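Apart from one protein chain that is not included, each protein chain of the complex appears where it belongs.
We just call them A and B in the order they show up, numbering each chain from 1.
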Amino acid sequence: MLDAVITKKLRDFTLDLSFQVQDGKILALMGNNGSGKSTTLNILAGLLSPDTGSVRLNGITFCEPALGICIPVEKRCIGYVFQNAAVFPHLSVSENIAYGLRARGLPRPEIAERVGQLIGMMHLADLAEVKAASLSGGQKQRTALARAIAIRPALLMMDEPFSSLDVESTQAVKELTRDVVKKLQIPCIVVTHRVADSHEIGDRAIILCSGKKEWEGIPRNMPKDCTVCRCH
Amino acid sequence: MKPAGSLSEKYRRTLSYSLAGLLILAVTLYLALPVAALFFRTTPELFWSSLSDPLVISALWLSMTTSVISLAVVILVGTPFAYVHARTSYPGKVIVDTLIDLPLVLPPAVAGFALLVLYGRMGLIGRYFNMMGISIAFTTLAVIMAQIFVASPFYLRQAKSLFEQFDQSYEHTARTLGASPLRTFLTITIPLTASGLVSGAVMTFGRALGEFGATIMFAGNLPGVTQTMPLAVYVGMESNFNLGLTISILLVLISFAIMITVRLVTRKEVLHA
Partner (left out) sequence: MQKRTESHTLITLSIVCALLLVTVLFAGCTSSTTQPVTTAATAAPASPDTPVGTPVASETTAAPATPAPATTTAAAVAATSTPAPVYTYSEGNVVAYTAASLSGVSPKLAADFEKMYPGHKVVFNLAGTQALKTQVVNGAYADVFISASNAYTTELTNGGYFVTGTVKPLTSNYVIVILPANNPANIKSLSDLAKPGVKIAMADKSVPVGSATTSAMGKMAKSTEFSKDWNTSVYSNVVTYETSEPAVASKVELGEVDAGFVYESTAIAGGDKYQSVSIPKTYNYLQTYTIGVMKQSTSKGAAADFENFMLSSVGQQDLKDYGFRSL
């Protein structure tokens, strides 16, 4: 379970929110551009530090400035899929997926096994040796998801994963994400600005507005006028 | 719209193409003719026979070794420096940024003079080295130092701008996957900026190889020790024209060889999407 209490002074406003995400559940984090969604993810990942608060995952404190605890990024074991998938263009699909495993020094046979599994799961079998630069948007997202899952993370985060995908790929990625989260029983946060996405994929949703929680609840119950955030 | 425009369209298009062709030809000739003229001024026999002249050999050896060492130093020190400079904001960053460009606008002879005044045995720093019995001016080390001074901006600017423009989400992703900053730098950042870095390195090497003003001012002109190819050309022009010409041609050939090799090698690189 993820338990996050974060405050951070940003350029235009102060980010101030607290939330929890249960294992096997997906939180849809929504809000306008610049409302602090990506910053939140970066703080959870350890790329940024909060001013005050704490980030706890499965009872382990990842970061608590007051106590001087801050686990470095590479030790947190969080799966983070960036907005543009950020697949390493100079590596093949399997090399991409294997990257985190190699970085952690796993033995070769085990790496090969896990990579094979994930390639199967993400339907990337004929693309295994293709250089990631030549993949389509949907293929990149699936590769990025496989890569993030490969390290068996304790938390999965995705930043606008569907924004550059067509309808078909969007469906595919959404299904895969739900499967993975269910199977691994880890908490998952998906940042999206589209209400429809939050309905389809989120078990819960939070709407951020200028760094503050504007609304929280089950996507079904989202107020109708929340298609465009009242603030700007 | 009347179709009468089609004739003037064709005319216009031919005109544009021929003007473009003329433009390309003019630029190419302007760059290529002086170089070609070097080759026409000598004969193959003269060229080959003067290649075995000890002066030519020592200048060639000295130039190549010093330029390679200078390049190595610039890359090894400059790459991490450019990375840190691009990724962090530290007090005085603007000044350092300007200083990186300084050797580009400073006349080489001024650079050499400045190095002499600093590192010469009467120099601000040099005098302490001198007391320890270490001479810097008039040595091969001085040649390397002069080359590094004038040529490093080419690499530093290129590396700095490459790292600044490099999409950090790649690096962040690698970090979240468990790669340390060093591992990320070596496995992700460098491979994806490699072709840009190589072109910066090529320019640096070329500049180091051709360095003259700072060298002659700071390192002097002593065959076998500090007489690099450009110095040998300059001196040779007056005393032994043919040698000077041979060395000039060698410089041209080496430069071409390097450029072509690099282009071939970096063509195999995958360009990121």
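As a convention for this text, a contact is a pair of C-beta atoms (placed from the backbone, for glycine too) under 8 Å apart; a residue touches a chain by one contact, two chains touch by 3 or more.
Everything quoted here is computed from the prediction, not taken from an experiment.
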item	value
Chains still shown that are in contact with the chain withheld from the display	B
Of B:Leu15, B:Leu99, B:Leu124 or B:Ile260, the one touching the omitted chain in the full complex	B:Leu15
Chain not shown, touching residues in subunit B	12, 15-16, 19-20, 22-23, 26-27, 29-30, 33-35, 37-38, 107-110, 113, 116-117, 120-122, 137-138, 150, 207, 209-213, 216-217, 219-223, 225-227, 229-230, 233-235, 237-239, 244, 247-248, 251-252, 255
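Criterion: only the chains that are shown with their structure count from here on.
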item	value
Centre-of-Cα separation between subunit B and subunit A, whole angstrom	44
Partner subunit B, residues of subunit A touching it in the complex	42, 45-47, 73-80, 82-84, 86, 88-90, 99-100, 103-104, 131, 133-134, 144, 147-148, 151
Subunit A partner contacts - residues on subunit B that touch it in the complex	167, 169-170, 172-180, 183, 187-188, 191-192, 269-273
